[in-house]
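Some notes on the structure that comes next.
Removed from the display is one protein chain of the complex; every other protein chain stays in position.
Right after this comes subunit A.
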Amino acid sequence: MINKRIDRRTLLGWGAGAAAGAVMLPRLSLADVISNAKIEASSEMSKGVNKSGKLRIGFSNGFSGNTWRTQNLASMQTEAGANADRYELITVDGQGDITKQVNDIEDLIAQNVDALLVIPNSGTAVVPALRKAMKAGIVTIPFNLPVEGDNWTAFIGTDPKKKGATTGKFLNDALGGKGKIVALGGLPGNSYTAECWAGAQTEFAPGIEVLAFKDAHWQEDKAKVVMADLIAAYPEIDGVWCDGGQDAAGGLKALMAANRPLVPVTGDDYNGLLKLYDKEKGNNPKFKIGCVSEPTWEGVVALRTAVKLLSGEDQPKRQIISPVLMDGSNYEQFIKRDLPDGVFVDTLLTDEELKKLFS
């Protein structure tokens, strides 16, 4: 199904799809585009519709309040600000409530928006509302988290299983296919962690022994407490697999507290992890990091896809982002030494914008 590879720098730089090679859109400064993520597009296409005049794009954010959502929303607002003559962005916040989000979407439909962007709280609960929007002729674009079925115009996101495979392979290779590892995941029962972990395990050689898998809530404090217990239980831990940078940072802090040497870990583009690596790699010869981001610019891709569809261009039904692996060889490109640990560094926001956001 995948037939096109679009370099993200191209996509974000020129706004218009390299594949379609169409109109040039106003764009953000390229100064901060540092990740060369690939975007893989499905061969199945969705039809564009030609709408003239100023567009209205609704965004139903399932919830706000964690750093990723904040950076994503800020990127979308920056993008919308730069294109204010072309469209208006209307954002509603589901506050983590499945029912409220369905009502939010109904409201946006009632307001006659031209396009509807959604990060769903539930991939099933929003299905009827999106179907209704489609019937009303609204371009619907779920992104970041999947929606059941295919009653939507286009989807943009990553493939957690593939991301897990990338970090799993990194850890396996860092340990030479042999060693004892523990794994720290996110919130209990979340499907993202489950898929990542499933992907990671496909890459482990038989010599990799998984001692334990624990939920660490993507929180440094939880990860540190859990890891301290694991350290007591296992005299030898050669590597730590994590699907989030906070888990990795908390786990590493527990190793440091127990006076254990730091070992290879995986994570994402959490600045705190990169800073920790930068500070401690000199004292710990075995310390390596292998990180794959969930790009905080997904919403920008969704917005640009919406505008292209509304300009009459056909667009791929699915665009799957494959972020680049960040490790010791390239982390210097990403690390933001003067910004807080909480920043996700795979971002389109400038350091100045981030500083304002994190203050």
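Note that a contact is a pair of C-beta atoms (placed from the backbone, for glycine too) under 8 Å apart; a residue touches a chain by one contact, two chains touch by 3 or more; residues count from 1.
Following the convention adopted for this analysis, contacts and distances are computed from a predicted model.
Going by its UniProt record, the hidden chain of the complex is named "Autoinducer 2 import system permease protein LsrD" among "Peptidoglycan D,D-transpeptidase MrdA", "Nucleoside ABC transporter membrane protein", "Autoinducer 2 import system permease protein LsrD" or "histidine kinase". Only one of A:51, A:163, A:180 or A:253 touches the chain withheld from this view, namely A:253. Touching the chain that is not shown, out of A:238, A:313 or A:341: A:341 (per the contact rule at the top). If you put the hidden chain back, the residue from A:169, A:222, A:308 or A:336 that touches it is A:222.
Taking the whole complex into account, subunit A touches the unshown chain at residues 64-67, 69-71, 188-189, 212, 214-215, 217, 219-222, 224-226, 228-230, 232-234, 246, 249-250, 253, 257-258, 272, 340-343, 357-359.
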